Each structure stands twice: as structure tokens, then as C-alpha cells.
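Take a look at the following structure, please.
For this view, one protein chain was removed and the others were kept in their places.
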Amino acid sequence: MSESLSIAALGKLVDCWIAEGRHVTGPRRINGRLLYARLDSAADLDLTEDERPRNSIKQVLFPRHEELYGYKLGHKRIELTESETPIAEQIVVAARPCDAALGPILDHVFNWDYKDTQYNRRRELTTIVTLACRHHDAHCFCTSVGSAPDDPRGSDVMLHAMDEGILEVCCLTEKGSRLFAGRCDNLPSPSSGRGAGGEGISGDIANQPVLPLTPAISHRENGTAPPRRFDLDKVQEFLAQGFEDSRWPDLARRCLGCGACAYTCPTCHCFDIVDEGAGKEGVRARNWDACQFVPFTLHASGHNPRSRQNQRQRQRIYHKFRIYPEKFGPLLCTGCGNCTRNCPVGLGVAPVLAEIARNTP
Amino acid sequence: MIATLRETCRQLLSDGKVDVVIGYGHDAAADGAEDAPVYPVFITKPEDAGRLVWNDRCHANLAVYLKHEEIRSLGRAAIIVKGCDQRSLVVLEKESQLDRSKIYVIGIACDGLDRPKCRTCDVHEPRGADVIIGHKAAGTGYPCAGGVPSANGTQGLPDTLPDDRYAELRAFLARPSAERLAYWRQELARCVKCYACRQVCPMCYCRRCIVDKNRPQIISTSATLKGNFAWHITRAFHLAGRCVGCEECSRACPMGIDLRLLNLSVAQAAEENFAFRAGDDPAAEPVIGSYAIQDKEDFIR
Amino acid sequence: MNEPQEFQPKIIAYVCNWCTYLGADLAGTNRLEYPANVRVIRLPCTGRIDFNLIVKAFEMGGDAVLVSGCHPGDCHYTAGNYHARRRWMLFRPLLEAFGIETERVHFTWISAAEGRKWQQVVAELTETTRKLGPYTGYREICEAKG
Partner (left out) sequence: MTDNIYQPDLMEVVQVHQQTADVKSVRIRFCDETRANDFSFRVGQFGIFSAFGAGESPFNLCSSSNWRDFIEFCFRRTGRVTEALWNMDEGDIIGFRGPYGNAYPMDKWRGKDLIFIGGGIAMPPIRCAIWYALENREKFGQITIVYGARKVGDLVFRNELDRWAEYDGVRVVSCVDPGGETPDWRGEVGFVPAVVERAGISATNAAALVIGPPIMIQFTLPVLSKLGLSDSDIYTSLENRMKCGVGKCGRCNCGPAYVCKDGPVFTLEQIKALPKDL
């Protein structure tokens, strides 16, 4: 069912959720940079549409540092304790569709035979309210990986920005409708006239602070989708036999081996397990890790199967576009473009795959 | 200017003087496109020299590649450097990481890429290069890049050169220490430990970084505030008297953390205590690697 | 009823094995009393005292740090303390930039004969740190979750 909601009312809703003690995450501007971060109030929410947040909402479902359990060391005795950081109910507001899609993708690996209960619990407690995209930048390539600016996968509620600050609300899941039930003010949407017959703009909503929305909002039908950057079939055809292809060293020669692509990517999910503590007490925690780092596959004997940086870049491309889809089904990539957006030397997935597709007959 | 750059490199490659030119370029297919993304390229064939460009998006400090085995395996290298990048070569040579005689340095005159460092730049024309592309503009005393259009029409040259590289740092240090700690607490809370600040830095050439060593694990690898403070204190201090201020670490940070103040604080300490500025004098001993009997300080009782 | 528990600062002292450690030992053999707040950690030379150790001390709950070694010229390894002096001349400004309280970080030269100086330094340090109070600023950062 779809209703409509003014941006101002959404702001009030966000403030309600925060007041009810829920952790609300959304795009906000920090030092001039658009990042998903926890919102202290609705005023922090930044609905700029022609810029994509430089990180992803992955941290809500899969935090960069998460305590697995605690340990207390005694003499010939050890006590393991449940990690006491409670997992609070989370709401993500104005997520991009290419972020929301990470849930259905990561569910596969985190439930492959062994159920990762902490991930699953966060997943249950998280409601994702997505804002369909009407703009894209040079790095977006969702359309090249089978996704779209209004791809509903993973979203509990899909918002479509209409003109004059009105949002069309489509609740896609039970969790989503519970969140928005009875809270939509159903203002008549001037341009499309599709809003349900709600009463006129009531006094208090009129003078609410209107959140900053980019002026030129066009209706979602003529929203622009990014052009196709590469032919996915050609890429997968190349990957099927191209592991030893001589061009890999050239394709990734400028890669510096940092983790900016992996850590801002919605679907990269590799992690490290470390013990942290001093003396008799500590925690065993899980931290983000990335196949781009040298120690990731370093054996105790000193042997490293992937000693060269281009081997590591090749592994990242293979894991996303061949290994994961073959083993679990979906691509391990939603086309958000953050890897290129954040790469200090302009690499990331799209440029490499575009180069591959261009040179594959 | 771009034409002379491409011609110089084509000549070097065809003469066999160098096997690879490390420069700035873009996709062959995107030549001429106004906002085509610029990134480091490694030209090995003379006919590819056409991919080289020079514009106001050539930020990378290419000296970082001289330590990579994948580049060294290509043979003798020519490297295109701006004035700030060229300083890194001086430091790397002094720390015996590169043999200056084995690389061909193409200096490129640059009047600023709209970065904070450019406002107080005094090396518009790189020193110690084998050849310089672009030349000193007559009369103004500052080299002009010739070819980099700038908004205000004066070739983007700063009209007055603020004499103090550390003005911003002094303002920051004037704030109370609790406020400074709170600032870093708020900034470093965003750090996700992707180590882009380490990987883009030509000075970070350790085969295995201290943060990747676990006996002992003196720096926590977790992206908690504790781990982030320990990491950024270590990274900044390892640049004392070595950081040339190319500001690639701040540009590369995906979470928008401005690390300049930390680099400036150790640079200022080296300059005010030991009159040492990284990359200035090829003969000067590295400040942290050497000592002087007459070093004077006022805090050791 | 004993008087209210006075704040007992935790002071971590990184000392060089050849001079200050012997100086402290001399203080002991001379029965010179000094507060027990100091935890002495012996290292071969001030040249070996890594700047990370100072950060580690605050991370793990220290309220003040003392770094002490041989006077310039006395170093058993001839130049360890000269290198250390340069290191601290460069590291203190960085601590300032981070806003870490450098009045809790002390550097002294104490030779093997200066047992009395060791006693005075530790006593004075304990007092000044007691006035400054516990260093919750950095510890609270290190205990922040996630």
C-alpha cells in the first residue's frame, strides 16, 4: 500500500523514533562529507540526492568492531561471558537502494550452515527505510549489476521523493508498515495527485522546519538511472577462464593495497578475530578485514598465496562476480560505486570490469 | 605544456633511457573528455605517451610507487613529480630507499592544485629534477604551470604568500587541551582503519607495519577509539622530520578525517627544534635518525 | 574511622637499566623513603623507550608517566639518551596536538649516584599528579565501546 508523507513529517517521525530510544542512522554531512552516521536529531538528516554517502550502512548490520564474548582468566579456570553490549533496535533512514540490498546478499554467507546469531539478531532489529534515487554520479553502476535506482531488495519501506517535498511511502514489509502505520499525513501530492484523500495541511505541520532537499526534484518516473558501464555477461564470461590472464598485473598495477574500497563497500564482509584485553580479563572481538591487506592470507610458515597486490585485486573481483554468485546466488556487489569513489588512485570494480568488457570480444 | 610532457616521455622511452614513465593519465578511451578521471599510469611504450596529462586533478604523490615490486620489475623508471612530491624523493634517498642515479626525475612546474598545502607552497618549480616542464613566469618570480587555467585568471598564483605554514596549527594549539582531545575524539571516532593514509604515503615503506605485528600487539587493530588513537599517534610520529606535506593521507581518507594538523605538528617540531625541513636539503641527516650533543630542550629536569 | 581515601595516583616510570634503575636501587639501599605510587619498568636504555609505551601507560590506566635515564654523555651505549632526547623533543608537540596532557609526562636524567634525586622526583611527581587528579580524559577514550 502506498501513502504520502511530507518531508517535515518524516523529520518529526525521525525525532519520535530517536525519542523512543531507537538508534537512527542516516546520511548526514560531517566536515563537508556525506556519510551514513547515527543521527542525534532529524536536523542532522541530509537528503541531498545528487551525492552518494561515501560509506555504507553495512556498519549497522555488521559493525567494524563487535565483541563476540568476554573471558576472565583464573588459575586453572576460565570463565566466558556473554558480550554485554546490548543490540539496540536500529532504523536506517534515507538509505540508498544499493545499500539496502546488502541484507538479502549477506544473509547467505552469514547463514551458510552455521547461523551467525549476532548478525541475524541485528538484521531482525533493523528496519531500512530507503529513498529511491533520482540522481547518480560518475561512479554509480547499479544498472550494470542488475539493480536499479528504485530496487526494493532489502528495503522495508521505499520512499519516492515527489515534488514540493512530498514523499510517496511504499511499505514493503510487515516491519516497515509497523513503523509507518498511522503516521503518514497523506498530503495530496500536487503533481501526481495520487496522495490518498488526506485532509489539508494542518497548522502544526505547515510551520515545521523543512529539511534541505535539493530544489530540482522531479517525479520518480523520469528519474535518471546511471548508464550501463559494462556488459556483465561479457565480464562473467571472461572471469570463467581469465584467472591466469596476463592482463591482471596491468589492470591493477596502480592499486596501493589499502582497505578503503572494502570498508566502504556495502557487501564486503571479511573479518578478523582478535583478543583484546590486559591482564586477567579481555574480550574476543571481530573486526573488519580485507583481502587487500598482505597479512590476510599470510601463513605461519611465511608463505603467502597472494603475495602480489594484483593477485589481491583479482581475488576481490573474483569473489564478488564469480565465487559468491556461484556458491550463494546473488552477486556480491550492488553497484554503489563506493570502491571507485573512495579509491585514492581511481581503481575499484567498475573501471576494471569496464576495461575487461571492452577488451573481451 | 602537456604536449612537451608527452614528447619528453615519448623520447625517453624510445631512446631506451627508461623502461617505464610513472605519471598521471586517464583511460585511453576517455582522452579529451573534460572531467575524465585522472589516476597514476605506468607508460612503457612510447606510443602510449599520449595518455599522459597534466591538470589540476593530478594529486597523487607518485613517489609511493618506487617501493612497489610490481613497478620495480618494469625496470628503470622516470617519475613525474610536482615540487612537493619531489621532496619525498630527497627523503627516500637519504633513507637509502632509492638510488637517485637510477631514476629519471621529470619535474613539472605547478602553481597549485587548490589544496591547503598549495596556499603556502614555495616549490612551484621542483628542485633537483633532471628536466622541468613548464617554466618560471617572467616578472612574477613564481613559475607558472602554463596551461592550468585557474578561476581568477592569475594562473591561480597566491597574491601574497602567507609566510607561516603553521598558522592553522598555531590556531589549533591555542585552543585548550581538553578541546583538542575532544576534537580528535570526534574525528577519530569515524576512522575505520582502512589504512589508506598509510598506503598512499611514500614514507610508509615498512615491509610489515608495526600495527600488523602481534608479538607484542602494541597497537590494537580494532577500529575502536583506543585503537584509532594508538594508530594515528604512531603514524603521525613516524613522520617526524620525514613528512613533506603532500597531504595525500588527508585526500585519501574515505571518512574525511583531516590528518594535516598531526603532520604539521611533527613538522613544526622538527623545524623549530632542529631547523630541519623534510626534503629541503639532500645532504642533511634525517632528524630522527641522528642526534647532536648540543641539542637543547627545556623540559628534561 | 580512617580519613577519607586520598586519591592514589598510578605513576609508570620507564627507566634505563644502567643509571636511573641503579639510582632507585641506591635510594632503596640508603633507606630513602619515597611514595609507592611509582611502578618502575626497566629497559636497557632510554633509547629503547618507545613513544608507544607512554601511550600504552595512559591506555591502561596510568595517571602520569616518568621517563628517566642517564645524563647526556653517561649513556652505556654512548648515544641512546641523545636519540631519546630528540625523540621526546619531537613527540611532546605531537602529544600537545592530540590534547593529551603533557604535564603528566615527565622526563629526567638520574644517574646511578643520584638516589636522592630519584626520591625527590618520585615524591614531587606523586604530589603534582595527585593535584591533577586521575587521568580520566584518555582512559575514558580507551574504554569507549565500538
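Each chain carries a letter (A, B and C) given by its place in the written order, and its residues are counted from 1.
One rule holds for everything that comes next: a contact is a pair of C-beta atoms (placed from the backbone, for glycine too) under 8 Å apart; a residue touches a chain by one contact, two chains touch by 3 or more.
All figures in this text were calculated on a predicted structure; none of them were measured in a lab.
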Among shown chains, those touching the left-out chain: A, B
Sole residue of A:K175, A:K234 or A:R284 that reaches the chain not shown, by the stated touch rule: A:R284
Missing-partner contacts on chain B, residue numbers: 214-215, 217
Chain A residues that touch the omitted chain in the full complex: 68-69, 71, 73, 76-78, 80, 82, 109-110, 112-118, 243-244, 269-275, 277, 282, 284, 286, 289, 291, 296-301, 303, 305-306, 311, 315, 318-319, 323, 326-327
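As a working rule, only the chains that are shown with their structure count from here on.
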Inter-centroid spacing, chain B versus chain A (mean Cα positions, whole Å): 32
Intercentroid distance (Cα basis), chain C paired with chain B, Å: 36
Distance from chain C to chain A - Cα centre to Cα centre, in angstrom: 47
Contacts with 2+ other chains: residues of chain B: 224
Residue numbers of chain A (touch at least two other chains): 64-65
Chain B - residues contacting chain C, complex: 169, 172-173, 177-185, 189, 218-219, 224-226, 229-230, 233-234, 236-237, 240-241, 261-262, 265-266, 268-270, 273-274, 287-288, 290-293, 295, 297, 299-301
Interfacial residue positions of chain B with respect to chain A in the complex: 27, 29, 35, 37-42, 60, 64-65, 68-71, 187, 190, 192-196, 198-200, 208, 212, 217, 220-224, 227, 248, 251-252, 254-258
Chain B contact footprint on chain A (complex, rising order): 30-33, 35, 37, 54-55, 64-65, 138, 249, 253-254, 256-260, 262-264, 272, 274, 276, 285, 287-288, 290, 293-295, 308-310, 338, 342, 344-347, 351, 355, 358
